[in-house]
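Structure, as structure tokens:
For this depiction, one protein chain was excluded, whereas all remaining protein chains were kept in their positions.
Let's look at subunit A:
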Amino acid sequence: MATAQTTQEKENEDWSLLPLVHDIIKCMDKDSQDVHQELAKLKSKIQEAREQISNMPGIDCSPQEQQQQLCTLREQVRTKNQLLHKYKGLCMFDVPKAS
């Protein structure tokens, strides 16, 4: 449980831009020359996030729509399973091979 929570926090931290903004402000306060490097980091982080978003599967619809689609698919599988079960329960025919 604790491990899962830590992983979740890590994931959240991974996508937060605030630490980078904080580093930039600190550098500006100190008049450090590293501010350009920190700015580049922020820019690359944003770019990385954009690429990640464009490659993520299944986010072309809202969660509600996705849930509906999932329910529909589950219902389809259930119905088709029932149909197959019904067909297989019917009398079996020995289809003679064409000679």
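The rule we apply is simple: contacts are C-beta pairs under 8 Å (C-beta built on N, C-alpha and C of every residue); 3 or more make two chains touch, one makes a residue touch a chain; residues count from 1.
Operating definition for what follows: contacts and distances are computed from a predicted model.
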| item | value |
| --- | --- |
| Protein name (UniProt record) of the chain left out of view, among "Multifunctional methyltransferase subunit TRM112-like protein", "Chromatin structure-remodeling complex protein BSH", "magnesium-protoporphyrin IX monomethyl ester (oxidative) cyclase" or "Mediator of RNA polymerase II transcription subunit 4" | "Mediator of RNA polymerase II transcription subunit 4" |
| Touch list for subunit A against the chain that is not drawn | 8, 11-12, 15-18, 21, 24-25, 28, 39, 42, 46, 49-50, 53-54, 56-67, 69-70, 73-74, 76-77, 80-81, 83-84, 87-88, 90, 93, 95-96 |
